[in-house]
Structures are given as structure tokens and as C-alpha cells.
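Here it is, the structure, as C-alpha cells.
Missing here: one protein chain of the complex. Every other protein chain is in place.
Now for chain A:
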Amino acid sequence: MKIIVDLNLCQDHGQCAIAAPAVFRMTDEGKLEYEEIADEARRAEVEEAADVCPVQAILIEG
């Protein structure tokens, strides 16, 4: 599954890193880092991360 974050929309709130910490994380400077390809086993939490993003910046492909 491919993950695309619209970094023009992303405000680094970090709700995705709370929902799916294995895929999204916040750096010590408070910036988002994420895996562009995630294991299918993580689908439920990645979908949850996309769902709870306050600015709806996360798109899942495949």
C-alpha cells in the first residue's frame, strides 16, 4: 500500500503518528516523517491515520 501525504496541507499536528506510529513519526523538531510504502498488515491503522488527520492530508493508494 502506497502512502502520499500532501505536504502543502500537512501542519505537523502529528495525529497520524499517534494513530499509526509504525508508519508515521514526528522528529525531535516536530516534523513529520513517514514510510511511503507500508505493509498490508498495517492497513487498518493507516486508514485510521488518514481518517483522523485534522487537515485530511493523507492519501492511500492501492
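Just so it is clear, contacts are C-beta pairs under 8 Å (C-beta built on N, C-alpha and C of every residue); 3 or more make two chains touch, one makes a residue touch a chain; residues count from 1.
The criterion applied here is as follows: contacts and distances are computed from a predicted model.
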Note to self: Looking at what's absent rather than what's present, what does UniProt name the missing chain, "Cytochrome P450", "Nitrous oxide reductase", "HEAT repeat-containing protein" or "FAD-dependent oxidoreductase"?
What the structure shows: "Cytochrome P450"
Next item on the list: Kindly note down the residues of chain A that lie in touch with the hidden chain.
Entry: 11-15, 18-19, 21, 26, 28-30, 48, 51-52, 54-56
